[in-house]
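Have a look at this one.
Of the protein chains in this complex, all but one are displayed in their positions.
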Amino acid sequence: MLGIVIAECKLISINQLLAMEFLLIILSTALVNNVVLVKFLGLCPLMGVSNKLDSALGMGLATTFVLTLAAFAGWLLEHFVLAPLELGFLRILTFILVIAVVVQFTEMVVRKTSPALYQVLGIFLPLITTNCAVLGVALLNIQQENSFLESLLYGFGSALGFTLVLVMFAGLRERLSLLDVPAAFKGTPIAYIVAGLMSLAFMGFAGLTSH
Amino acid sequence: MKILDQMKLFKIRGGVHPEDCKNFAAEQGIVDLPMPPLLHIPLQQHIGAPAQPLVKRGDLVKKGQILARSQGLVSAPVHAPTSGRIMGIGGYPAHHASGLLIRTITLKPDEKDQWGKLPAVASDPFQLLPQQIAQRVADAGIVGMGGATFPSAVKLNLRKRYHIDTLVINGAECEPYLTCDDRLMREKPGDVLDGIQLMGHALGVKSTIIAIENNKPQAQNAMFNAAKDFPDVKVVGLPTRYPMGSEKHLVQTLTGKETPARGLTADLGIVVHNVATALAVHEALRFGNPLISRVMTVSGQAIKKPANIRVLIGTPLSHLVDFCGGFVSELERLISGGPMMGQPLPSTRVPVIKGSNGLLALTVDEAKSGEQMPCIRCASCVQACPCGLLPLEMAANIKAGSLDASVNIGLLDCISCGSCAYVCPSHIPLVQYFNYAKGELASRQQVQHKQGETKRLAEARTARMEAIKKAKREAMLKRKEEMKRKKEQEAKKQKEQAEKQQEDKVEASV
Partner (left out) sequence: MISAILILATLGITMGTLLGIASKYLAVEGNPLQQEIEEMLPGSQCGQCNYPGCTPAAEAIANGDAAITICPPGGKALVESLAEKLGVSVELSDVEEKIPTVAYVHESLCIGCTKCFKRCPTDAIIGGSKQIHAVFADACTGCEKCYDVCPTECIEMRPIQPTLQTWYWPLPNKEGEKMAKAA
């Protein structure tokens, strides 16, 4: 809507309008419809890996890689194999296959480049396969009938939002560990309460775009 | 009318302004203490290696005689404060919060107070070479008298490694209650100035600044008048703020430059010395007197008659307290030094040492230890910290056990001045957390070092066992070779003998 208003004022060209459109997609998927705090997908790594800032960042980057690639591969699969052959019922199966392969590949890369990160992420790295955010974004792309570029940006934007939330949450949890929390709330309970408060805060972005 | 030298001063971060409570002792002139019955002189009253005793039990010594010589480069000798007999050398409670023992020489005065042979003095010490002055200062056992007790000769020799152009004299005395430097400057400005100039000559500086806090106007006046005839000596007034006496902050106020972390003020071309140290240098170079006495402030509301007293090193504190009339009200805390950075003492048995500038007897009201409450993250401590650190974060990390995290946010830059604990509305003992952490880190480094050594020893042992095995194997092989050779030789011999016998037989038959 903002784009339309500005175009009407004839202040920018069509190219710029398109660029803004894509910026809006990224903003809206990262902030407004944040995959973790608004859509509530991918809560497992949020709780599991956010103890330390470094591991949270590592996890976020790994998931970004996987999500973008999965959105890309998913779109290709849908438009060149599943749709033409009317094999829509195989969608979930093949998507999971693709995601599993990408995650395996990512695991190998992480193991090679940073053994410490590999050790730290532990079981959560292969669990990206079952991260509902990854499958969810891939399926949502199909549901919303996004174009190729749009799906790529959608995937990347969601992953960016995921990383942002993970990193912020890890920072908050590091601080929480220093505080005098009542015994019954120590550890996961207080973390969930903080996550809920963050989710409330992210609702404030709702008025940003109407995407 | 401005009576002081004008100089542009810079601001320091943070700092606090406690009530200076100097009125208890400020107007008490320096008095001498009557001789105590026994003197206990520890062998380590300075930073560095302890001194090595040169006397033994039963020796008779004269006043000013050397009792222990310095060990190594960073050390200081110890001299007899009066004439008498050595009663023994052994463990005695140290002038330290822990109450642990330290090797101490016990001297029984013989009431005669006879001076021994002192080193010859130069008629004009300013004709001496800088290294000669430094040597005499070292021989007199002079250490930093502001409380740090760093051997002064080492500081004077800094000119060899750094380019020094300014000598700053620390007359700030920012700690509440203490007035000894104040009285010294008021009563002996000429002597103090002489000592200052001698140190300046030893360092080869271009200018000297005497910095005195503005709550001591008479001292400022006295020093200004004494220094009137010397254009390269400036007397500057400092704003009254704690910790103005910390040398790094003093230098920052005067020059605006911050000393690099873990560096010295010498990196900025400045050396800082205390007023009492200057007086000791004057005594050593003009009269050959070693450091055997110092001026101390005894104050606090729990002591009957607060005073500034010239005490002999080694005097038990109980003697001092009795001279000042004893304790009147409920003694809550006994502190050596000032209330902000001083050490609590376990008893008054301990002796006066070269670095004790004050003894405070505080009542409950003065000690002000409120009940500890949780941190409310008000950040008053951040505002108060003169080093620009985050006391609340560091303390939270230390409490949670992550000492490395506290080091990352600057624990090693903390000077333990106590400003943060002073302003904390929850009465949290922040400085205790930092002192614990620094001690724990030092102890872990020791452990690391020990582990390195253990590894080395274990590897050396494994190598030794291997070498033994190898040597055994080689010896075994060698023996086998020997046996084989011997057998061969034997066999050869027998064969020759047999042949010879045959020949003889043949000859005989023929």
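By letter and in written order, the chains are A and B; residue numbering begins at 1 in each of them.
Going forward, a contact is a pair of C-beta atoms (placed from the backbone, for glycine too) under 8 Å apart; a residue touches a chain by one contact, two chains touch by 3 or more.
All figures in this text were calculated on a predicted structure; none of them were measured in a lab.
Undergrad: Touch as defined at the start, partner being the missing chain; which of A:Met20, A:Cys44, A:Leu61 or A:Leu90 qualifies?
TA: Considering all chains, including the one not shown, the answer is A:Leu90.
Undergrad: One chain is left out of this view; which of B:Ser207, B:Ser347, B:Thr454 or B:Gln501 touches it in the full complex?
TA: B:Thr454
Undergrad: Touching the absent chain in the whole complex: find that residue among B:Glu27, B:Asp232 or B:Glu440.
TA: B:Glu440
Undergrad: So that we can see where the missing chain sits, which residues of chain B does it touch?
TA: So the residues of chain B touching the missing chain come out as 44, 94, 96-102, 344, 346, 369, 371-372, 398-399, 401-404, 427-429, 432-433, 435-436, 438-440, 442-444, 446-448, 450-451, 453-455, 457-458, 460-461, 464.
Undergrad: Give me the chain A residues in contact with the hidden chain, please.
TA: Given the touch definition above, chain A has residues 51-52, 54-55, 81, 85, 87, 89-90, 93-94, 97-98, 101, 104-105, 108-109, 111-112, 115-116, 119-120, 177 touching the missing chain.
What we mean here is this: only the chains that are shown with their structure count from here on.
Undergrad: Quick one: in the complex, what on chain A touches chain B?
TA: Contacts found on chain A: 177-180.
Undergrad: Residues of chain B touching chain A in their complex?
TA: Listed in rising order, the residues of chain B that touch chain A are 374, 396-397, 399-400.
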